[in-house]
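Just one protein chain is left out here, and the rest sit where they should.
Think of it as A, B and C in the order they're written, each chain with its own count starting at 1.
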Amino acid sequence: MRYDSLQTGLYSLRANKLFELTVVSVILLSALVIGAKTYSISPTFMVLVGWLDIAITVFFLLEISFRFMGEPRKWRFFNNPWNLFDTIIVVVSLIPVEDSELALIGRLIRIFRVLRMVSIVPELRLLLNSLLKAMPQLGYVILLMFIIFYIYAAVGASFFAEINPSLWQDISISMLTLFRVMTFEDWTDVMYEVMEVYGYAWVYFLSFIFLTTFAFLNMVIGIVVNVMENEHSKEREAEAIANGDVTLDDLKQELAEIKALLRK
Amino acid sequence: MRYDSLQTGLYSLRANKLFELTVVSVILLSALVIGAKTYSISPTFMVLVGWLDIAITVFFLLEISFRFMGEPRKWRFFNNPWNLFDTIIVVVSLIPVEDSELALIGRLIRIFRVLRMVSIVPELRLLLNSLLKAMPQLGYVILLMFIIFYIYAAVGASFFAEINPSLWQDISISMLTLFRVMTFEDWTDVMYEVMEVYGYAWVYFLSFIFLTTFAFLNMVIGIVVNVMENEHSKEREAEAIANGDVTLDDLKQELAEIKALLRK
Amino acid sequence: MRYDSLQTGLYSLRANKLFELTVVSVILLSALVIGAKTYSISPTFMVLVGWLDIAITVFFLLEISFRFMGEPRKWRFFNNPWNLFDTIIVVVSLIPVEDSELALIGRLIRIFRVLRMVSIVPELRLLLNSLLKAMPQLGYVILLMFIIFYIYAAVGASFFAEINPSLWQDISISMLTLFRVMTFEDWTDVMYEVMEVYGYAWVYFLSFIFLTTFAFLNMVIGIVVNVMENEHSKEREAEAIANGDVTLDDLKQELAEIKALLRK
Partner (left out) sequence: MRYDSLQTGLYSLRANKLFELTVVSVILLSALVIGAKTYSISPTFMVLVGWLDIAITVFFLLEISFRFMGEPRKWRFFNNPWNLFDTIIVVVSLIPVEDSELALIGRLIRIFRVLRMVSIVPELRLLLNSLLKAMPQLGYVILLMFIIFYIYAAVGASFFAEINPSLWQDISISMLTLFRVMTFEDWTDVMYEVMEVYGYAWVYFLSFIFLTTFAFLNMVIGIVVNVMENEHSKEREAEAIANGDVTLDDLKQELAEIKALLRK
């Protein structure tokens, strides 16, 4: 009985705006602590930051515990990927930072705590969900782009490896170089170097730029059309509700029936 | 009585096209004066420019006074942010430039006088208003982008600070470096330097570029959809007026009633 | 009588597809001649190119004369800006190239003859016309962008001139530097140099990049919306024709009248 009322209390706590605001504030504080650590600060302040760090870890541990205890059906808690994400972040941040072996991961996890902002603010969660939803539709364009990259990288690694090994040594380094060419970052330096050996190498670079630009444009247009269609379908639904799914064809049949009645 | 007619006169002056044109001309003149000052000019011409400067300041002071006196309800004058903006620009430009302490602000204010162009030309005011209106809707995308920047900058400042302090010293300098990476400005130099210590640093840079490009694309699409929706809603309103808010469903009910009448 | 039939003949020549094709071929030939001249070629070939040049000039002179003589109303000939453009190109290309004083203009005019491609191919003429039509609507965005550039250039020329005169000497050189910053071309070099003197100069550069990117985006969206609206209005017109300007409201009134007739 006592546990049940506790659970109900904790469940209502989750929907409490003040509680949400407190969590957001603590996340912001943890972000500031992370930022502060990157500056060269006095040892006294460093100690304070250390204590703050522990306090934030404890607060997050308590918060996630409350959340879990407030859940009526425990097994559903981890079905929500955001809850899973929160729990992992909190649990891993319990690893002591002093241990030099795991210090790296510990520090990274502390930084990733800022990402909890996304899991706590509903609007950001919505935004990210809609981004992820747009992804599968773009899958084939991304696959096509990867094929283009792979083929060009294979050609590059086969023919240009001797010219400049640091750029064309193997297929993975060549792909990185091609990504650089795609962003137009000193791409002419890369091209001119190759052109000294293969005079027609500009065909390779220009065709690559054209193909990737074209594929990228297609990806952008894919997203735009996707977003537009969602808008249109929403609109059409609203219209369909207003019209009660009546089409002009329905009306014409009605009129034909009326005419028949009149002619009788 | 006399003051009232003066006020009416000044009020009508505000709407006068010739007056507006004069103000625009003076603003253009002030812009030219600012431009001329940046060239190495003869002392004689410098004196002329100085006198022009004073004349422009006096003209703007008179203009804003006329505007204020022409306003029937004085308290409403500063409710308009453009009036407030104009007044601040004019008042602060009265500060004598010779005073070396405030000379910097004085010079800046003289330059900002060109911005009065926006407050005087209605089309530019409209354009800026519509830009500002689009802003709040983009707020969450900008927040998401800031979170991405903050996390990557924290990681950068934590791990790369020793490699090149001038780029990764603390979180604010790291954010500036990441902005540079986002604009593709010599980003490979930054990456190759880091990759000499951390071989897998390309994951950091490539994932950052993908995330920010994706977020930026979303912002652009957000603006486009926003603009499109405004257009559509205008269109739908025009259609609704033509249709008198009649839907096909309404028509079907009318036809059902007619049928009932006929069957009686 | 004979002149009249000649005129009719020449007029029909203008619409002749074969004649158009010949002109296009000659323009292409002139483009090839221009291109060939930029290579180091043998003197024999040079002489041939020289003769070709003269032949092309004569051909264009004849063509424009035929066109003019074929026009029934002479005064309307120069009303068409494309005819005016063609005539100027042809007349100025009569200037002898050997004269070193005018050689520069002569060579340029020979190059601009390639532009006659646009005036002869109807699709290109249409494309250019539609581009020019979109321009006035973008005027205010371009004006806003110019104001942003001018203000930032004035600030730059006032404060950074001593740091690097070659980049910030006066307002026009500063505007060129800012255009370079807008294209992200080594903009960090420009910024870091200034930041050594003014630590907060990144505010200047980042705000400039944000403002111009935003204004540029607006220009793009302006063009897109413009194009879309043209498409929509075409569509709506087609729909209005199909519906005979009948709205749902009209139909409702018809139904009300029928009801009244039945209730009589």
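The criterion applied here is as follows: contacts are C-beta pairs under 8 Å (C-beta built on N, C-alpha and C of every residue); 3 or more make two chains touch, one makes a residue touch a chain.
As the structure is a computational prediction, the values presented were derived from the model and not from experiment.
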| note | Visible partners of the omitted chain are A, C
| remark: Sole touch to the unshown chain from A:Arg76, A:Lys133 or A:Lys252: residue A:Lys252
| note | Of C:Ser12, C:Thr183 or C:Ser233, the residue that touches the missing chain is C:Thr183
| field | Options C:Tyr11, C:Phe112, C:Tyr140 or C:Tyr192, residue touching the unrepresented chain | value | C:Phe112
| So which bits of chain C touch the chain we can't see? | 31, 34-35, 37-40, 107-108, 111-112, 114-115, 117-118, 123-124, 127-128, 131, 176, 179-180, 183-186, 220, 223-224, 227-228, 231, 235, 242-244, 246-248, 250-251, 254-255, 257-258, 261-262
| request: Touching the hidden chain in the full complex, which residues of chain A are there? Just list them. | output: 140-141, 143-144, 147, 150-151, 154-155, 157-158, 161, 169-171, 174, 184-188, 202, 206, 209, 214, 217-218, 221, 224-225, 228-229, 232, 247-249, 251-252, 255-256, 258-259, 262-263
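By definition in this document, only the chains that are shown with their structure count from here on.
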| message | Measuring from CA centroids, which chain ends up nearest the centre of the complete protein set? | response | B
| note | With centres defined as the mean of Cα atoms, the chain at greatest distance from chain A is chain C
| chain A and chain B: spacing of chain centres that average the CA atoms, whole Å | 29
| query | What whole-Å value do you get for the distance between chain A and chain C if each is reduced to the mean of its CA atoms? | reply | 41
| note | For chain A, residue numbers touching 2 or more other chains are none
